[in-house]
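Partial view: only certain chains, each at its native spot in the assembly.
Labels run A and B following the written order; every chain starts at residue 1.
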Amino acid sequence: MRKPTIRVALIGQGFMGRAHSNAYRQAPHFFDLPFALDCRVICGRNRESLEKMAGIWGWSQVETDWRAIVGRPDIDLVDIAVPNALHAPIAIAAAESGKMVLCEKPLATSAREGMRMAEAARLVPNMVWFNYRRVPAVAFCRRLIDEGRIGKVFHYRATYLQEWGNDPDRPPGWKTQRAEAGSGVLGDLLSHLVDTALWLNGPIREVSALLHTFAPDRDVDDAALLLARFDNGSIGTFEATRYAVGFRNRNAFEIHGERGMLRFNLEDLNRLEFLDATGPRNLQGARNLLVTGPDHPYAANFWKPGHIIGYEHTFIAALADFLKAVASGEAPHPNFDDALRTQLVLDAAERSACSKTWQQAYDEAV
Amino acid sequence: MRKPTIRVALIGQGFMGRAHSNAYRQAPHFFDLPFALDCRVICGRNRESLEKMAGIWGWSQVETDWRAIVGRPDIDLVDIAVPNALHAPIAIAAAESGKMVLCEKPLATSAREGMRMAEAARLVPNMVWFNYRRVPAVAFCRRLIDEGRIGKVFHYRATYLQEWGNDPDRPPGWKTQRAEAGSGVLGDLLSHLVDTALWLNGPIREVSALLHTFAPDRDVDDAALLLARFDNGSIGTFEATRYAVGFRNRNAFEIHGERGMLRFNLEDLNRLEFLDATGPRNLQGARNLLVTGPDHPYAANFWKPGHIIGYEHTFIAALADFLKAVASGEAPHPNFDDALRTQLVLDAAERSACSKTWQQAYDEAV
């Protein structure tokens, strides 16, 4: 029996375009997908490099205007991997044309924009590429929390530390321009931390934030610091920055509960630290788990236990999970509604940083 | 030539009384002190255990009323290691009697009280036992900062993580009662973080804080979270808690500057991590320094390189530094004035947590 085919249009030819392309190529190798994938068209502004990219990754066609794509009848899925300011127009147009929509994070440049997107996508399968939920160690962390392994949570602590803000030789890019990015680390890095936190620890009620720009003449935030109160009674700190000299890409969290602790760091993404506080005190210590199987999320899909995976596999697994959800009729996660909740926390952070007061992170109405 | 003798009265018979007793016994073994030390009298409320303690540590006399000691003409130095609420009356009385005064941290239960203490001690040598400044790795960290090794600082991040708040079997003690302690982790743990931060990174200008009590029926804070802006333009996060299940005593900091990074953790107090960001990019990585010599602070006093020291050595070195300063006529550090600056930050944190707004951490007038 032949699998139904999904015809994909990828919009974006940068780093994310490459990571997504890889996911389309690799997902069928590691997952028994319910659909066949047809890499139909890749869209970007630079035709020359686009054609090269299409050749490498096997996209059948190239296109330089996203408007020419989102309504095409021979496209089933639109994947958005372009600067943040373009997420809303493309996603809304695609959704309104009935396409499935995958969108890079952050969902939008504001909560208001995010609401419009979530509304538009209500009737189509959709997902936001908060890929780190698919790190096996992070997914395993979620499973341990669900099993009650750390019990009631007291503290949540997350940092996303990069250093390239301090690099004077780095050419300017869209990520440091408000017109294209909407914000700095707030949308770029803090959004990742918040998505993971909401997934692992539930809703954030209120926040106090500090946004700071170190670089002169830059109109976006280089660093975002956040205190938070969660609905479950726990309290948290968040820190995202591009000026953490010494770290390339340290996306890390620590969670302390009444029965144990969990720690993760993306630079060692195959590892999770787990402390079980329920046994004898003199044998309590953080266990360094190599989350490559057996009996770990996604382990059966990739290699044998002890053989680590990399960054790109999170995209592969996210795509596979999305397709499985579509086939089963369930809502994929994190979808636009999930991502909107993250956006509301980011919005509250911005308001807090402006007003120098605590701000509610969500509206009962949402 | 005989050294002049300092006759010491130690007030306190708990954990700190023991750590200080050890310092008086051990300092002459490792440092060439300018004074001889006479362990004259130890004072506490429980005579029976006090006599046992005096026997073990060689205190010549025992006394159960501190008032009988602070004015005694045969005492030169009064060392205060009792619950926080008693710091001010004892220190003021001792200082007004012209004694040198050593006081456990935090200096006081409020900035107002601390100001009175600092005022009273203006004319006598004084020091507060923020002993972690004497961890060799921390002192070496300060030296590297002074040498410009990490350049202009962007981020300061400190955590003091303990877990005993979550232990239901632990008997109640003075540290969780406002009447004796003045506060919870604010004075107990956050004070350490702030003292170290002010020493390493300079004054804190303003703070936003969250204080939280997890235990029902407890009138002090179990956790304190802080965002801060420093005078030098850097920004910081602080977290002190007794509910960080998984950590016994993790007092840690990370500092990111334009030229490098420094990291420390008290549970591995002989180690300092240093990243030099000025060399070739492909050789940049955090170096794990074993700060046991050669050419490290205090290394010549203790054992050979590679032979680690413990918690107690910080008190030994602090006492030795104090005595050396007294002999040379210089002000010891951290003294009451230094500790008052920490107290002002703690005060601002309390005000911030109450008002849910940012608060100035110091007054120009101070």
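In the analysis below, contacts are C-beta pairs under 8 Å (C-beta built on N, C-alpha and C of every residue); 3 or more make two chains touch, one makes a residue touch a chain.
Just so it is clear, the model here is predicted, and its values are computed rather than measured.
Counting every copy of the one repeated chain, the full complex in this structure comes to 4, with 2 of them shown.
Criterion: only the chains that are shown with their structure count from here on.
Residues of chain B that touch chain A in their complex: 150, 154-155, 157, 159, 161, 163, 166, 208-210, 212, 214, 223, 225, 227, 229, 235, 237, 239, 241, 243-247, 256-261, 275, 277, 284, 286, 356-358.
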